[in-house]
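Of the protein chains in this complex, all but one are displayed in their positions.
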């Protein structure tokens, strides 16, 4: 079994991105599956180029994309990705699309094919606050999730895919009153998510 | 050297109080000082009876009171206690005072005599999000802080005293989207606070 | 021209629902169009029975559904409705679906066909704080929005449709520190939305 798990580079003025920090710290194998780790750029162009190639070449059984949702207090497993790119905040190469589709001729949305509720339940059992989120926004995170699910659908693959958003980690919130988690907790959350996606 | 450190029993429908959970887990000695741990009731009467007795009998060098501030995202060191008890939410024995003084003939407020800013800085250096708070509310936490500072002032003691509020811990926020911290982080925060209060 | 505009009955322990309070206060005609006002029940069954019938019988040019989003600080125009009903909080007849589709054999999502961005811009020009929302949740509001858009799509109608969420009004937040708006502001917001939907 093979799991593709991605984190993002920093964006929005932050010096780190907890998603990649945690992905990097994951072991090479979880639950008998081999992990393929990839650090994605925070660009609409990048995720739409890189993810289809990675997924088609590697043919993973599970794809877990992860990203930072600064301000959210808990780990959230995304339910749905929508076919829109819309952001006043430019991405890391200065692109700020307004109401453009991620892909032309694609459906309005895809539901995550990861076991969303089972992952949330497993996280809670491991003492990690978690919930389902109904929006991954309309920035690069959503575009990445949409891209993965669309690629898999078009290719007729059976790969399970989805997206997990994580809060700031403590080092990002030392001086500001924003919710944050320990990096170890985020890393553990990803491990639980991988394991649950393989088992359920 | 002697440090009196207190936590509270649960209140407000919670089954645990992270302040006492963390105090209980502290070692018996920190930085050469002996810890006296006490679990306070969440009652206006209780804290005003117990704290003066404890402080006068034990004559600690440092008094650190701790409590839960559910909803706050970081560890907050309180700057000031005010001479008022005012709460629509009854305390744990059903008392809900309206605009009553904690003590008659006492000043309007006492500033914490702990090294507030130094504790905040030390917490941040240890990767624990922290800040100064300008209000301990008007519930039992504030009454406890006021009681300790008033007792020490009236007795002419040199004891440093203050109050630290902590967020929910993860087990309290598993299913609700509220900020929370790991219990280990809260425990570490208290250890840092004790050490800093002894050193600065 | 005909505009169907709906508000909801109260739910979640509230005694009023600002959406219906405001719809009720709208004039009978706006911008040359006749308004058909309807108060919807907060039930998954109700909205799926009533809305298709109303839309097919009345054949309105514009459908604006409105609802309360307690806690949001501004008027939000929803971008998308998703094909899922999922709620731990039972609806007003006690139904609490878990991960059920609103309609079988329907797409994962529909985008609003109202001029979402133009409404937001018009509201701001009229001094009403407003924004686009990317999730109408998975409760009855989303089910209503999905139902309207699905009905229109299946019937091959040209009707524009969408959903507007409004904050609590002042009378609902007098004693709690939650964002709220004046009822007059909410009513004016709906008038602006109707006018913009007819013009743009």
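Going by the order they are written in, the chains are A, B and C; count residues from 1 in each one.
As a convention for this text, a residue touches a chain if its C-beta (ideal position, glycine included) is under 8 Å from a C-beta of that chain, and two chains touch if they have at least 3 such contacts.
Keep in mind it's a predicted model, so treat the numbers as computed, not measured.
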Over the full complex, note down every shown chain the hidden chain is touching.
B, C
Among C:4, C:63 or C:128, choose the residue that contacts the chain missing from this document, as touch is defined above.
C:128
Per the whole complex, from B:48, B:79, B:165 or B:195 the residue touching the absent chain is B:79
Considering the whole complex, which of C:16, C:36, C:118 or C:173 touches the chain not shown?
C:173
Out of B:43, B:66 or B:138, which is the one that touches the chain we can't see?
B:138
Chain not shown, touching residues in chain C:
72-74, 124, 127-131, 170-171, 173-182, 185
Contact footprint on chain B, counting only the chain that is left out
79-80, 82, 84, 86, 99, 107-111, 117, 132, 134-135, 137-138
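Definition applied: only the chains that are shown with their structure count from here on.
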Could you put a whole-Å number on the gap between the CA centroids of chain A and chain C?
30
Could you state the distance in Å from the CA-based centre of chain B to that of chain C?
46
Taking each chain's centre as its mean C-alpha position, how far apart are chain A and chain B in Å?
39
Which chain A residues sit where two or more other chains touch them?
none
